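This is the structure I want to talk about, given as structure tokens.
Omission of a single protein chain aside, the complex is shown with its protein chains in their original locations.
After this line comes chain A, so read on.
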Amino acid sequence: MTSATSPARPVARAARERRRTGSLAWHIGALAVLAVVLYPVVWVVGASFKPGKDIIGSLQLLPAHPVGDNFAGLADGISGISVGTFFANSLTYALLAVVGTVLSSSLTAYAFAKIRFAGRNLLFTLMIGTLLLPYHVLLIPQYVLFRRLELTDTLVPLVAGKFLATEAFFVFLMVQFMRGLPRELDEAARLDGCGHLRTYWSIVLPLSRPAVITSAIFTFINAWNDFMGPLIYLNTPSKYTVSLGLMMFRDQEGLSDYGGMIAMSMVALLPVVAFFLAFQRYLIDGMATSGLKG
């Protein structure tokens, strides 16, 4: 090794040079792509400080004369409902959805991954099959069902399914993860006298943290952004979620309040960003491990 170093040095330097140019080009390219990707984001942030008239049809990134009117306007609420109400409703919906999905999906996944029972494969296939059903096919039958139960205009139709593990994708994700957990652990638990529920709660669930957190983040984001569900089921305006509140700024027949709309979407992004930042470490971890071992 030592004898090989000296003649190889110029070659190594040339290689380093090449690498450096290569990496420079790579970084410039990446920055260019980043600029393209970030442009709309910066535009939205900039637009939220523009007067309403200047927003639409303008490519200008930053406002010439920044104004805070759009945000100040939010304090008055929309159509007589305070913006805080929309946020509280969305938060309730999203958190219930997270709790429901995580508990029910992991429990279901435990059964599929750790227990052998008759019809397991068939049921698993059927569950995966539900992923192929478009939402709109179920919309009207579901609506009729909840209407008969007199549960429209409550959060129940939106979250009931989440507590019953109807989110097949998350069940699937957790099944794949749990299958990768060493069998010896639950065997040891069984020898120590644990039943299924105890094994699930004390052994499998803690070990599945990455998958659980991944599901939690996606459920939160999905629920926060859900428009169709709240639109169909919620009638009373004071029960509306943020996504429905945003719609009130639009007016096809008159003048849409784009300033207010963009200001509110900026504010609406915050909880999602906060939730994501808080858990992203686990998210990436979760993606990597569940992907590798599944």
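The criterion applied here is as follows: contacts are C-beta pairs under 8 Å (C-beta built on N, C-alpha and C of every residue); 3 or more make two chains touch, one makes a residue touch a chain; residues count from 1.
As a working rule, contacts and distances are computed from a predicted model.
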Omitted chain (choose from "Spore germination protein", "Hydrogenase-4 component E", "Extracellular solute-binding protein" or "MrpA C-terminal/MbhD domain-containing protein") - UniProt protein name: "Extracellular solute-binding protein"
Which residue of A:12, A:88, A:126 or A:144 touches the chain not shown here: A:144
Selected from A:43, A:163, A:218 or A:279 as touching the chain missing from the view: A:163
On chain A, residues whose C-beta touches the chain left out of the figure: 53, 56-57, 78-80, 107, 114-117, 139-140, 143-144, 147, 149-154, 156, 160, 163, 179, 183, 186, 190, 193-198, 227-228, 231-232, 235-237, 244, 247-257
